[in-house]
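All protein chains but one are shown in place.
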Amino acid sequence: MEYVSDFEWKDGIKVSELVDGLGEVGFQSVELYRASEVFCKMKRENAKIFLTFTSNMVTSGLRGFFAQLIRLDMAHIIVTTAGAIEEDIMKASGEKFAIGSFNSDDVELHEQGINRVGNLEIKNESYANLEAMLQPLLGELYKKKTRWSVSELLYEIGLRLTDENSILYQAAKKGVPIFCPAITDGSFGFQLYLFQQDHKDFIVDVVSDFGNIIFATNHDEKKAVIALGGSVSKHHAILSTLLNGGAELAVYMTTAHKTSGSMSGATTSEAKSWGKIKDESDIATVVGDVTIMFPLAMCRSLDELSKEDLIKE
Amino acid sequence: MEYVSDFEWKDGIKVSELVDGLGEVGFQSVELYRASEVFCKMKRENAKIFLTFTSNMVTSGLRGFFAQLIRLDMAHIIVTTAGAIEEDIMKASGEKFAIGSFNSDDVELHEQGINRVGNLEIKNESYANLEAMLQPLLGELYKKKTRWSVSELLYEIGLRLTDENSILYQAAKKGVPIFCPAITDGSFGFQLYLFQQDHKDFIVDVVSDFGNIIFATNHDEKKAVIALGGSVSKHHAILSTLLNGGAELAVYMTTAHKTSGSMSGATTSEAKSWGKIKDESDIATVVGDVTIMFPLAMCRSLDELSKEDLIKE
Amino acid sequence: MEYVSDFEWKDGIKVSELVDGLGEVGFQSVELYRASEVFCKMKRENAKIFLTFTSNMVTSGLRGFFAQLIRLDMAHIIVTTAGAIEEDIMKASGEKFAIGSFNSDDVELHEQGINRVGNLEIKNESYANLEAMLQPLLGELYKKKTRWSVSELLYEIGLRLTDENSILYQAAKKGVPIFCPAITDGSFGFQLYLFQQDHKDFIVDVVSDFGNIIFATNHDEKKAVIALGGSVSKHHAILSTLLNGGAELAVYMTTAHKTSGSMSGATTSEAKSWGKIKDESDIATVVGDVTIMFPLAMCRSLDELSKEDLIKE
Partner (left out) sequence: MEYVSDFEWKDGIKVSELVDGLGEVGFQSVELYRASEVFCKMKRENAKIFLTFTSNMVTSGLRGFFAQLIRLDMAHIIVTTAGAIEEDIMKASGEKFAIGSFNSDDVELHEQGINRVGNLEIKNESYANLEAMLQPLLGELYKKKTRWSVSELLYEIGLRLTDENSILYQAAKKGVPIFCPAITDGSFGFQLYLFQQDHKDFIVDVVSDFGNIIFATNHDEKKAVIALGGSVSKHHAILSTLLNGGAELAVYMTTAHKTSGSMSGATTSEAKSWGKIKDESDIATVVGDVTIMFPLAMCRSLDELSKEDLIKE
């Protein structure tokens, strides 16, 4: 039996001390601590870790943190959406995203050529620069072969980037595959379409990539899922672990609630119906904004794992 | 200036009377009434209507309502996810989904071969039946040609169904294209993968389908978006109207909030930054469970449009 | 075993038909139908019905609906907060509340002397009129006696109103007590304070009112709670039924989720720990905006109860 314990600040308090304290505070703070513990287990038990996130998290400054996690060997398979790919490339190309407000005047922003994502802002110019870069790149790849799976495409792009904070760069360097089942759903898709207009035999083979994600792990390996936000990214990772017998470890972080029956709000309790989860201590669902919850829980885990020599820069 | 007005029940009250009353109640009830008015405008102004929904809504009994809307010419382009396609086909094949509880014992359900989606349940058997049906169908289509866009595939499946309540059936009958940018993200994707293993030249061409959705409308046409829930479906419809100059009319219904910066919670205020929305009366965002909000608002609109002879069975 | 059933619109559809259909749709629509059934049970089983709501619902047009429910004998004990009392009196005095927007310019509203409550607006003038009316009224009551429980005070005010749509008026007429455990938390409290400055022996006795709510029901009676929104109102009704052995029937409607451990988000599952709820069919929790969920579910119940001759105008 664990008991609630009064939290107290001390000067210069570390994140790991705060999260340890939160473990005895109550409500979501307890779930956050549990999530941090499951992250540690993933590494201690040498699991293959699926990390999934929606594109808005790459709009945010979590992008560099994801890249660091790949570098630290804390993420072995990435699943995300087209916007995340686009924005990682933009940032790797030097584009800057501004911090604005949730209550901006959207008509005014439009006149200034600015696109709002919550309280963040992306210039039209950043999209134009991305587009200018993608066409020659696709031309280059097309010369190699005409039929590409999405993860192959993203690997080739990653090889061509030079930004240490880039997800695609680090993934290419570490051999971490990036899956993006809805690759056409964005500016990236439009560029692929334009390219195909002049190269009719250019094929993006999403079906073969499904094989790639299935064979990225296997029944014998321990599997773990870190699902940040919902959407196709979360579902795709769960689906591919399921086809390999189910994940043994899972953390879901989301602002969605289970009451609407959506994938975004689906809890890790469902994970038990995958048939592989045996122990409550192996799963955690944290309700809250990922931009706060995830770095908070994961920083403590990294501190712990560093002490145990399980991660190294 | 409009004023709050006391709502009162009368015996045998109609949905349209209730929604008219809600328009003067306050908070989300006012937004719901506004949404119903925007639905009417879509038809009155002869707009091309994009209807998007997530797969859980097809798990629910909204599925037949979506089919009815296609039949009534209230939806001209559908965007959804793989689960929605699968479950529409399952139901068209006679599979029944049970109503359960949000608080089921998931371990027990797993032992019974039951998959939970919120308070609804799908049997493993229903998936097995779907799979048994898809392989011969893919074989049949493969004989026609080897390279298919997703919307072509779904059209062919629709042609082969016979259920009046099926989305795919009604869409095929009415020539309404169904787009599914993440078609591999589901059991359907696994079947495509299995088929491709034995037919290496079988291609699902998602890139060409991006062209199809762009050319499903144009700059001159008035465009409307009904986005139910978030995810790739919502984003894809907004993206393709944007490439045609932006939608003039839009209703978003979702349980997500804008505070997380996610697509699911993005409001119609952003729609103004598309540069085409001029008038507050042309957009509405309703926060709440779609399974209640949508039939409530839309039933009133259909009653109104029926009076105006703008829809006919 | 119940199954999901496709919902279909028919021309001139009634609310009761819609809600019946929602019962087989899924997610919150199923919970809404269950809530409507529990409302019917409350009357069929002749329960003492506690109705609780927060002040924003009286800002909205639900105010007249609550008055109607008292008139129809569907609410026997009211628990609410000070704002609800104030605004019911304002409206009974002819004040009008405007419908605005959630995204108003609050600085501009302030300059116009307008207070915003979500997308509704109350003028400073309405508060001034309330205050002008309360001082002489308190003087009148003070002449009768110097020590008043809150429910006695509210009864006396109700007697002096003449608006059929007023909660206080109908409650006084029907002998339905109104409890307001935080009576000083509002403009009303300030008026009480001003009056007490000149009448030091004027006492509002909240402690004796706790006795009144406990003795408003008893162990032998069947007890039901309809809690709309959370806060002190919800907690107070649950507490007083608990002291009488617990409620047998309960419906909670709220936008809050259980994940924060708040009273607003507490579910009816907790009701089982009261020790009186035996059957799942006697409780329901609906997540969603009360201004839509409540009239929708309750209108169907009233239609049903009217057919069964259990309510009469």
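So that you can tell them apart, the chains are marked A, B and C in the order they are listed, and the count of residues begins at 1 in each.
To be clear about the criterion, a residue touches a chain if its C-beta (ideal position, glycine included) is under 8 Å from a C-beta of that chain, and two chains touch if they have at least 3 such contacts.
For clarity, every value in this text was computed on a predicted model and none was experimentally measured.
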item	value
Residue among B:23, B:246 or B:261 that touches the chain left out of view	B:261
On subunit B, residues whose C-beta touches the chain left out of the figure	26-28, 103, 257, 259-261, 287
Footprint left on subunit A by the chain that the document does not show	1-9, 11-16, 18, 21-22, 24-32, 56, 59-65, 67-68, 91, 96-99, 101, 103, 118-120, 165, 269, 280, 287-289, 291-293, 295-296, 298-299, 302-303, 306
Residues in subunit C touching the chain absent from view	54-56, 59-60, 81, 83, 102, 106-107, 109-110, 114-120, 147, 181-186, 189-190, 192-193, 196-197, 202-211, 214, 229-232, 235-236, 239, 243, 255-266, 269-275, 289-290
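Here is the rule we go by: only the chains that are shown with their structure count from here on.
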item	value
Homomeric contact subunit B-subunit C: same or different residue positions, threshold half	same
Distance between chain centroids, defined by C-alpha means - subunit A, subunit B (Å)	26
Shared-contact residues (touching 2 or more other chains) in subunit C	26-28, 103, 287
